[in-house]
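All protein chains but one are shown at their positions in the complex.
Chain IDs A, B, C and D follow the sequence of writing; residue 1 opens each chain.
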Amino acid sequence: TGTPSEGTIPLTSPRPMAEGPRGTLLMATTTSLYDTGLLDFLRPDFEKEFNADVRITSQGTGKAMELAKRGDVDILLVHDPAREIAFMDEGYGINHRCFAYNYFIIVGPASDPAVIAGMKPEDAFRKILTEGIKGTAGIAFVSRGDGSGTHAKEQAIWKAAGFNYTVDVQKTGAWYIEAGKGMGETLVMASEKGAYTLTDEGTYLAFKGNLQLTPLIEQGEILRNVYSAITINPDRFPNQNATLANQFITYLLRDTTQQKIASFGKDRYGKGLFSALQGADCVRFGCDCTALAGG
Amino acid sequence: MNEILEGLVQAVHLIVTLNPEVIEISVRTLEISLLSTAIATIVSVPVGGLIHFREFRGKRVIVTLIQTLYSLPTVIAGLFVFLLISRAGPFGFLRLLFTPAGMVLAQSLLILPIMAGLTLTALSGVDRSKRDTIISLGATETQTVLSLIHEARFAILGAVVLGFGRAISEVGAAMMIGGNIRGFTRVLTTAIALETSMGNISLSLALGIILLAIALAVNLIVMLVQQERVPHD
Amino acid sequence: MNEILEGLVQAVHLIVTLNPEVIEISVRTLEISLLSTAIATIVSVPVGGLIHFREFRGKRVIVTLIQTLYSLPTVIAGLFVFLLISRAGPFGFLRLLFTPAGMVLAQSLLILPIMAGLTLTALSGVDRSKRDTIISLGATETQTVLSLIHEARFAILGAVVLGFGRAISEVGAAMMIGGNIRGFTRVLTTAIALETSMGNISLSLALGIILLAIALAVNLIVMLVQQERVPHD
Amino acid sequence: MIDLQGVSRTYGAHAAVRDVSLRIPKGSVVALIGPSGSGKTTLLRLLDLLERPTAGRYLFDGVDTGGSEQQRLAIRRRIAMVFQKPVPLATTVGGNVAAGLRYRKVPKEEIRARMAAALAMVGLSGLADRDAATLSGGEMQRVALARALVTEPEVLLMDEPTANLDPENTTLIEEVVRRVNRTQGITIVLSTHDMGQGQRLADTLALIMQGRVHQSGRAQDLFSYPGTPEAARFMGFENLLEGSVVEKQDDLTVIDIGPRRITAVSDAGVGEGVTACIRAEDLTLLSARSTQGSARNTLAGTITRIALHGSFARVTVDTGFPVTALITRRSAEEMEFRVGQPICVTFKATAVHVIRRADHSPPAAG
Partner (left out) sequence: MIDLQGVSRTYGAHAAVRDVSLRIPKGSVVALIGPSGSGKTTLLRLLDLLERPTAGRYLFDGVDTGGSEQQRLAIRRRIAMVFQKPVPLATTVGGNVAAGLRYRKVPKEEIRARMAAALAMVGLSGLADRDAATLSGGEMQRVALARALVTEPEVLLMDEPTANLDPENTTLIEEVVRRVNRTQGITIVLSTHDMGQGQRLADTLALIMQGRVHQSGRAQDLFSYPGTPEAARFMGFENLLEGSVVEKQDDLTVIDIGPRRITAVSDAGVGEGVTACIRAEDLTLLSARSTQGSARNTLAGTITRIALHGSFARVTVDTGFPVTALITRRSAEEMEFRVGQPICVTFKATAVHVIRRADHSPPAAG
């Protein structure tokens, strides 16, 4: 679990500034989160309330963290728990908070050649690998292969299924395709190749119309996908806009915002893309759930 | 293939309804790429002229290096500028990262070798006898280079048009330096990349068509200007 | 800025240790871009020659359109080819998507306008009296165009070098059509994009340096070939 | 061979060639002469099918040349042209000479042999492997001739072929031209500023002025009987005297030129306005007033100017109007002419070429 940092800056400001010079909050986020449109949906209210511009650059997880480490942004939004912990341990961030979650799904062609529909994710992966290495026709798995949060999750599933990723999975045959690109393009590739892949639900829903893929596995603890926000440690980079970053995190955790998160996407996809992550759920997912004063 | 048609329809729709976000992005795109092209032209054409005109050791090497930089991937150019202007970099204090000014810088650097190289090629195409005539008429080195540029103006204009095309169409440096920040550094190419990654293929195509329409307008203006001033200098 | 040094060290290390994956990617990159350049040259130089030579209505329009396509974003070119060769597209049955052949196709299309346009510019630079001489000596239309190309060979070689540079350095179409599949369609630019998105800046730079080294080697070979055959044809 | 029917070529508002009709039979040699900018080059470019006339027809060997580019190419391959400012193609001298043969897909070995022969013909055998861009002006002009002749054309067009050549090379080239005309029957049309060359080489001279064929005919006729004062001046008549006929006796005509009268042979009638044209070399100078000799005309005057030109001297005498005589330098020295000296100018009635004013316009079409 992440350790809350003892920042020198108050985690909340007494009252949002309604006037005075307009502030700027630079945010780095992973593409899959930004591409859903959630952040642009949440942004205007914050900007109005806090008299600030939120400038969001969406990048690959690794790149986003690199930007954060170099102090080029004020706040980081990612979904890769292991690396987040490392990031915090190295002292780059403060105020590490979870603010939403959803589930990855495993999609594949409707014909489901490996017959995995409804299986436990770890078992499904094992089955795909066995069939793939055997060379069964029509079995393929497309991996993001780009070190993203989704890729990290995929590796975690392989591990849980009892495989050493680099030895047992990578380069074991044509069945395992390392795409090295974004989620949407990976989905397109899986669709074109009639392959399985692991995807976040939001991107899948956005691309659904152009894909010949159906969700085959939507259940399983291991598929859970938790999104966090981290303020960049202002002690490392003096000019950091940590106040505004913290305000944004506080804003994310507000009940009203949480409701908006939970409702996001309903109008378009008929169901929400994210679940709220405050209150009871919080501790369950191993997040820092201390209440924020004035949030 | 329907998407292409759809894209066309959508492009027309975006244009005629004056979609404010598209207009904002388009204007920014045009500003940044025109400015980059202008800066690169001001630097590269005289530099190309001087390299062409002067004889010095290692000239061939320099020309080959310039031509090698034709192959500079935009991401690498972007990375290079990123390292310079990132907060931890030597010019971090200028706060150029994730700003349009930073994008202009990156794009200028990116198209500089192409424009200098094509200027060199253009000038090599001018007959030696013209150069002799100009020198014999008492031109200084600078005047000679300027006159040679005037003689090769069509080819050099071609180089400028190409530089503009490269600037307006590149995405790597724009993404790396601009960050595709909505309302601030988003340009057509980064918007296209975003829409593509979001699966909005026909919207991507629509934005691509708008980009080409802008390029066409610029080219038409260049063509008209060029036609008007043919015989005079 | 340390990353640049680090990148250089890493590039040297990757090269001297003959890192098998880097070598594989580099060879593929070179193959794909050389092949694309060759195809585009074979198509665009004669086409440029004919457009230059023939007088017809709408010639200026075509030239302007070609120059406009200088601004074609690689992603849009990639998207266009994608729609053609994706499974649902008209040429889906060829199964070119996510194959090196598909990448060659996309890159050829991408650099075609640039090379045709620069060929046009190069030929316009040839003195009218040379053209008259060639025609008067009894050249057919094809022979005239070929002879004019020979007269403008330095500028046209410059166009080819530029086309190669654009092909080897572009990432949009390579990503879209090739898919950056490790061990199959990954090329240097898509690898760079990947490493960058993973935040591996110095590795990205190392790959960029290797790409430029390859381009340099190609340019040096072109330079040597060109020097050897100056006076003869 | 060549039949131009009312051919014009205009550039914008400017008519470079106007309504030219010209027939050039097979095997003949025609020289175009005329002032700078009169349209000679344009006419040759039309003949080489490099331009299409803006009006009129051009028949080559009876075939209309106004057809498709394909048809024009077939005709153009029977013609060769040496340009006024020949440009080298970017290859060797040999490659330049071989170009026309390569276009005609002549076998390699034959090309080599014919190329070498053509270079030898213009006295440049050693230069086959030289980069053509390094040739001197005269060398390039000779290479251009070799390049044209090597294709064995039926018609050879030459635009000032010896303008950049010294007398020796001029003689060489003229001999080559004469030889290919005599032995191979090649029809030749050349433009030249060198009147002597026109006369040495050509059966027919066409005087081009302001885009029109001002006058054409046998070299000797054009030389001796120009049709207009402009033509006369251009053909080297230095003394053009305006006057009117005051007396006639058979064709012996007395012309009143301001203060003096001269006698000429002409069919102009009394009262008619005429221009009397006399060549400088047809005037004789006599030191005394001795009326010796058979010359009809003797005008007394004073020397106003003596200009030495090589082995000749040009002496201008004021006889009421100025006349200029060309005599050998040696005789000028022997007779010790000085400016201001009184002298007699004599010339025969047959030495006067009379142009009737009525003949001037419109200029005779070729």
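To be clear about the criterion, contacts are C-beta pairs under 8 Å (C-beta built on N, C-alpha and C of every residue); 3 or more make two chains touch, one makes a residue touch a chain.
No experiment lies behind these values; they were computed from the predicted model shown.
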Counting the whole assembly, list the visible chains that the omitted chain makes contact with.
B, D
Of D:55, D:74, D:116 or D:195, which residue touches the hidden chain?
D:195
Out of B:2, B:17, B:133 or B:226, which is the one that touches the chain we can't see?
B:133
May I ask which residue of D:48, D:154 or D:282 touches the chain that does not appear here?
D:282
Can you work out which residue in D:34, D:95 or D:243 touches the chain that's missing from view?
D:34
Could you pull out which residues of subunit B are in touch with the chain that's been left out?
127, 129-130, 132-141, 143, 147, 150-151, 153, 230-233
Provide the residue numbers of subunit D that touch the chain removed from this figure.
11, 33-37, 41, 84-85, 134-139, 141-142, 159-160, 163-170, 193, 195-196, 199-200, 223, 233-234, 236, 279, 281-282, 308-311, 328, 330
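Criterion: only the chains that are shown with their structure count from here on.
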Separation of mean Cα positions, subunit C and subunit B [Å, integer]:
17
I'd like to verify one number: the distance from the centre of subunit A to the centre of subunit C, where each centre is the average of its C-alpha atoms, in whole angstrom.
37
Centroid of subunit C to centroid of subunit D, CA atoms only: how many Å?
56
Where in subunit D do residues touch two or more of the other chains?
none
Where subunit B touches two or more other chains at once, the residues are 196, 201
Chain adjacency by touch: line, ring, star, complete or other shape?
other
Go through the chains and record each pair that touches.
A-B, A-C, B-C, C-D
